[in-house]
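The complex appears here minus one protein chain, its other protein chains still in place.
Right, chain A next:
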């Protein structure tokens, strides 16, 4: 395990993901995190942008493949790579990473071993309008 990896997520990336999850509040949603390793400090991964992917049929391969190809092309030209995966579960109290999410994130980890996996904590999301400052649940990957 790498020692003490830190992740910094930009506001833009974070907001895009949360808004997408809020818009499709009746289904599971997922997204890809883009960024790079901090050139000054190897132990910090900067998540600079995000692309939200699907809000239905997350488990099908063809749309995912095309999306990943295009994302890599587009952000590769900007110097960013895929650094992680975001997932929000369908059910309110489901805080586990499901099979599909695990598979996709394992796959991303193969290409970028320091990949981050963000799972939206629905209970914290519910508390957001009440003024509390919350963050999505983070899980590191082995």
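Methods note: a residue touches a chain if its C-beta (ideal position, glycine included) is under 8 Å from a C-beta of that chain, and two chains touch if they have at least 3 such contacts; residues count from 1.
One rule holds for everything that comes next: contacts and distances are computed from a predicted model.
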Key: Among "ER membrane protein complex subunit 2", "Hemoglobin subunit beta-1", "Cell division cycle protein 20 homolog" or "Globin domain-containing protein", UniProt-listed name of the chain not shown   = "ER membrane protein complex subunit 2"
Remark   = chain A residues touching the chain left out here are 26, 28, 56-63, 65-66, 69-70, 73-74, 91, 93-94, 98-100, 103
